[in-house]
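This report refers to the structure that appears directly beneath it.
A single protein chain has been omitted; all remaining protein chains appear in their positions.
Let's look at chain A:
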Amino acid sequence: MMEITEKYIKKIETPVALKTQDLAVYYGDKKAFAEGTIEFPQHQITALIGPSGCGKSTFLRSLNRMNDGIARVEGQILYHGLDINNDQINIYELRKHIGMVFQHPNPFYKSIRENITYALKYHGVKDQSVLDQKVKESLQAVALWDEVKDSLDKNGKQLSGGQQQRLCIARAIAMEPDILLLDEPTSGLDPVSTRKVEDTLQELKQKYTIIIVTHNMQQASRSSDYTVFFNLGQIVEFDETSQIFTAPHVQMTEDYVSGNFG
């Protein structure tokens, strides 16, 4: 792995939701990601950008242990002062607090209602009125309620791509997580749907800390507060988004955001 010498990591003054310390991820013997030390500010949107294969998805998937059994993680990921890779951590409880939305919309083969109540039910919510309320609230939060309120028993698969993705976000936030991880959530969507998802995220950041991987630079610049630039399996720069896209501290970042990469 080539070592990048010039790096810039901004120190966060506001409350921190999640923090990684010297994080390194290995696939077998191969090091996919190294030396990630970063703090994610609470109730802000942080975008992770960088070329394909730079380790940003690997990094993201480590944050709620979706890499378990696939990759080996070294270093620390601190959430409420606890290292989440600790053996004693209940990963089912952890994933309730750190939710995730994937690249391709993946609603379950169930009704819209059941897509949302599925996880709530096995986490012990039984009261039907509470469940109904949750369905309504989470669909309202992603601005999908008005579109589907009369067809909650329709199969989630019958929605359009953009609606499916918003359903997946609704499903994740129904668990009321602290942190929401999104892995290129709009890469398969048209511009209109993309916009709706972005607007949704802006609403959601009042309550949640959002970390989003994106390939779309405009998306990062218009909808995030902080940006992390990854390259060659390392974090090159972390700063406020406005700073990164106008006057980054590192030359490599400047080359990437201005399109002069390589």
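The definition used in the following text is that a contact is a pair of C-beta atoms (placed from the backbone, for glycine too) under 8 Å apart; a residue touches a chain by one contact, two chains touch by 3 or more; residues count from 1.
Definition applied: contacts and distances are computed from a predicted model.
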{"item": "Undepicted complex member, UniProt protein name, chosen from \"Polysulfide reductase\", \"Histidine kinase\", \"Ger(X)C family germination protein\" or \"Phosphate transport system permease protein\"", "value": "\"Phosphate transport system permease protein\""}
{"item": "Contact with the hidden chain (one of A:Lys10, A:Arg72 or A:Lys110)", "value": "A:Lys110"}
{"item": "Option from A:Ile12, A:Val73, A:Met100 or A:Ile211 whose C-beta touches the chain left out", "value": "A:Met100"}
{"item": "Positions on chain A contacted by the hidden chain, ascending", "value": "64, 66, 91-96, 99-102, 104, 106, 108-111, 118-119, 122-123, 155, 168, 171-172, 175"}
